[in-house]
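Supplied in structure tokens, the structure appears directly below.
A single protein chain has been omitted from the complex, and every remaining protein chain is retained in its original position.
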Amino acid sequence: MTTTAGPHQHASADDPRVMLDDQIGAFEPIPPYPPRTEREAEFYTLGDGEMFLNMGPQHPSTHGVLRVVLKLDGEKVVDLDPVLGYLHRGVEKLCENADYHQVISQVDPLEYISSLFCEWSPVMAFEKLLDVEVPRRAEYIRVLSGELNRIASHALFMGWFALDLGGLTPILWSFIERDEIVEMLAALTGQRMLFNYFRIGGVNGDLNHDFMSRLGDWMSRATGQIESNLTLLNENEIFVRRARGLGVIDTETALSMCMSGPNLRATGSPFDVRRAHPYSIYPELDFDIPTRSEGDSLARYLLRMEEIKQSLRIIDQCLHQMPDSPIMAKLPRLLRPRPGRAYAAIEGPRGQYATYAISDGTDQPFRMRIHDPSFIHLQSVGLLMKNNLIADTMAVMASLDPVMGGVDK
Amino acid sequence: MDRALKARLQARFGDIASGPIRQRHDETELRIPAGAAPDVLRALHDEPEFGFLMLSDLAGVDTGDHMQVVYHLWSETTSDWLRVVADRIPRDDPRTPSITFLWKGAEWMEREAYDMFGIVFEGNRDLRRIYMPPDYTSFPLRKDFFLPDDAARSPGGGVRHMERSHAPQGAPAGTIRRVKA
Amino acid sequence: MTALSRTWGRLTLPGKIVFTLIPLLAVLTAGLIAFIIVLGGPIWDLILANLWFIRFLVAATIILVITIPIAFLNIYLEMKVIALMNLRVGPDRVGPWGSLLSVVHGLKVLIKEDFTPTGADSIVFTWAPVVTYGAAVMTLLVIPFAPGMAGQDFNIGLLYFFAVGGMGVVGLLMGGWSSFNKYSLLGGLRSAAQIISYEIPLTLSVVGLLILAGTMSLNQIVMQQSGWFTDWYVFRQPLGFVIFFIAATAEANRTPFDLTEADSEIVAGFATEYSGMRFGFFFFAEYVNVFIMSALTVVLFLGGWNAPFDIDALVNVLNGVVGAVIPSFHIATPFSIALDPGSLGIPLLFVIGLAPLIGTLVLAAPFYLVRSSMRWWVALIIGFVLFNVVAGGLTFAWAYVSFDWVAGLVWFMAKTFAFVFLFVWMRGTLPRVRIDQLMGFAWKWLLPAALLNLFVTAAAVVIVGS
Partner (left out) sequence: MSLVPGLGLVRGMALTLRRFFEPKATIRYPEVQADIPPKFRGRLQLLYDEYGTLKCETCFQCAQACPIECIDMGGMDTKGRFHVHWGAAETYGERREESALRRSGRTVPDPAYDHFEGVDVGPVDDILETFDHDPAHLLPILEATQAHYGYLPVGALKRISQVTGTWYAQIYGTASFYGHLRFEPPTVTAQATAISERRPDEAAFLASLGASLTGRPGGDA
């Protein structure tokens, strides 16, 4: 275990000497060490007329700090290699050193676009560990706020997707939608982005007047507003022609790539955790699982827009069926679940969001595994991107809708 | 809790299983030795009475005594999550077969488990560090990992990880958390 | 003195040079004036002998100078219009409705650090924006803004336009190649491929018009379209107009054909490594190009500086109608208020001196009298503002009627900026096409359509015209 760099070892990119010796070489995408795996050796070998293009981590449209090394033949992408870790915080490690309540604030910033879903699955796993029954009103409030958050996330997706295809306007319109929802969630939870709202055994606060008035105000015009925003893209020939037939994936491949959520449903498989493995009060609610059979970027986009409508239906039902009960189960201040293991999965806006928690009887989880759909979906970009053009790299990536906070954990 | 699934699993994998099949809430747990994971998972995936087509999650676990790889599967034949625990992987040289031949999407999850625990998945084509920098030497989610120790040890030079031994590095024995999982 | 030395210490190198040059220039100018006064005669003769050259220099300088406000105006329009379409407010802090923001942007670009990346070919890197901007300015030289207001009235104006306009892509290619950056290289190559492909339909779409016009002088083409708006070439060459407009959009690198600087794909294309004023030149050239393309569309197809109606014919019609009702009434020269300032003498001075005072008082009086609560000075301010509006309007009306070039400029600018607005509007709405779609569209649709247009026009001229 020597720590000095001998002549047989190769300098790392972080080594300042590399920068001094050869300033230009430091920015080459080829790693400054021999290939470690078969795949890496294959990727970092250039064919005839091919070149590398390093995209990110500070590229305008990598949705955060993703770095992708593209192998190009002219404008055609031959192969690509996503490089992760620029946003890695070690949330799983942090959770192991935090007590059960603190975990909620730790996992919040994972999928910062839809934070409530990051809280939901750990909370559900801990409730299983503790054998707690969540009051029904709390469940309804969870579903209500979660579906609102799903709409906010999908609305933003529309904007990002259009922005990556070169449209400037939809992103701002969708931010207006999102801002209204986020404001109303701030009235409910106290924060605009990292809500920190769900608690083990319930939620943090009951519905209040501020939230309800904003929600009612928004619900009365939401459908029309979203429909109106959609006409800009759905009928636009340029948009449709660019998105159709781009990044096609079939159900079998999608399943073998462990995909879930809208990306899997766009291939025709109706897998939705809310129906496939029901949790919370979803069995009592009446809503459809929209599917599409094409499996291309346009299908993924249209499917998400369809889901917004279903979410509006769910919100409507929640508001009508909201029962009266406490919003928190009776729990001690310090939680010490008995040793055991629990797995909980929910359907987030990007797919199945899951938590596997092991308790060792102390007040901190022994191991907390967070399964993030963005991470899983991002690895199929390489599969979808082969032989497309550079212009479509970001479009395909945007259509899978990864959030780098969740990818890098 | 799906009793029928337990019976089926017992009948099919009773002889391979390294522990009793447990059920709690909506989870069924099958415990197998690590070497048997490809066969068991292939049977679960292919045989129509199971039909576990979807790999929900793949997680590495360091129990303090040994390593585990935990697979969560979903099938429409049952209302339970099936948890397959590939158990008893030694901590000083954790090796287990990869299941990328069955689910190609497990590749990155295995890379993550390798990155965090140092579990080597034999058969994974692309077993590199995924989150940590390539010249990083420690495995952060191991129970004997301490950040201050690690910071002092981090070299500047590049290292080929596959050649490194995976011996646990220098945490005081009394400070490791252990669980009977 | 210390303050002066501190200021001097803070100046950058260009600032120091400029500050040294200012007194030097003043002294030189004074000397030159003295020199001209002393040796005035021969020099004046020399100037008169080479008037055409002086005229060209002056025109080029004016054109070069007016590109800057034009670019500022276009940038402001772009920021504001897209903001309003995005349901934003847009620039609203600097100047009225934020209208000075683009000027501030220009100043910012001017004082930013201007660096050359390691490994770049610095000479080519430096000259690339100059070539692009120079090409844009040189094409502007042949645009007829108003009757008698064109930099140069070539008889091969259109040919010159296409020839010089095509040089802009050389600058982009130079910038893309010399930046030592793969994004820049891709952007440069894209721009080369795109602009060269679209030159062909752009030029071919105009050939039909040239057959009809029989001249390549832009001034002549405009003059052929005078009269009512039905005389404009857009009604005789509708297909040509559409093709020309699409190809012009691609030539100006505007959405949906802005692949050269597609920021979501190749960061900023050829301009990725540029900063400071060198980037500013690219940026300006882009917006000047938008203006030029709009102007050329207006000149070729929408009558240039012609009003959409024929004033004389309108007056005649009006006289006919009125004359039928009241036979004795006759508008002989309804707009003969064109005054010759020289003939008025003392009365004019009197009017100029006293009109503001009287006008302000007269316009303020109603406010003060009707609204008793109003302070007298508020009424005066309102009156003064109103007077300025009225006087400005009257002056404008007088200038419009008196001088052909004012009327021409008004109509020309109105039409051109309508097209600039259209370009901006498209940018606010449409996503970007892909490179293969772009090329396919040029070669599979626009080129055959342009050829068809040419064929039909030629056939029609042969059949009808002879």
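Going in written order, the chains are labelled A, B and C, and every chain counts its residues from 1.
Convention: a residue touches a chain if its C-beta (ideal position, glycine included) is under 8 Å from a C-beta of that chain, and two chains touch if they have at least 3 such contacts.
Everything numeric in this text was worked out from a predicted model, so none of it was measured.
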{"item": "Contact residue for the chain not shown (choose from C:Ile70, C:Met85 or C:Ile143)", "value": "C:Met85"}
{"item": "Residue, one of A:Gly190, A:Gly245 or A:Pro270, that touches the chain absent here", "value": "A:Gly190"}
{"item": "Contact partner of the left-out chain, one of C:Gly165, C:Gly408 or C:Gly428", "value": "C:Gly428"}
{"item": "Of A:Asp48, A:Glu235, A:Asp286 or A:Asp324, the one touching the omitted chain in the full complex", "value": "A:Glu235"}
{"item": "Hidden partner chain, residues of chain C it touches", "value": "81, 84-89, 92, 425-426, 428-430"}
{"item": "Touch residues of chain A, complete complex, unshown partner", "value": "94, 97-98, 102, 105-106, 169, 173, 176, 179, 183, 186-192, 205, 208, 210-211, 228, 231-233, 235-238, 240"}
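Just so we're on the same page, only the chains that are shown with their structure count from here on.
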{"item": "Touch-based graph of the chains, sorted into line, ring, star, complete or other", "value": "line"}
{"item": "Most centrally placed chain - per-chain CA mean versus overall CA mean", "value": "A"}
{"item": "Centre distance in Å when chain B and chain C are each reduced to the mean of their C-alpha atoms", "value": "67"}
{"item": "CA centroid of chain A to CA centroid of chain B, Å", "value": "23"}
{"item": "Residues of chain C engaged with two or more neighbouring chains", "value": "none"}
{"item": "Set of chain B residues in contact with two or more other chains", "value": "none"}
{"item": "Of all residues in chain C, those that touch chain A in their complex", "value": "82, 85-88, 118-119, 182-183, 186, 190, 255-256, 258-259, 262-267, 427-437"}
{"item": "Interface residues, chain A side, partner chain C - complex", "value": "23-24, 51, 53, 59-61, 75, 162-169, 172-173, 176, 232-233, 236, 238-239, 241-242, 389-394"}
{"item": "Complex contact set, residues of chain A against chain B", "value": "1-6, 9-12, 14-15, 31-34, 36-40, 84-85, 88, 90, 92-93, 96, 128, 255-260, 271, 276-277, 339-343, 345, 352, 354, 356, 358-360, 362, 366-367, 369, 371, 375-376, 378-380, 408-409"}
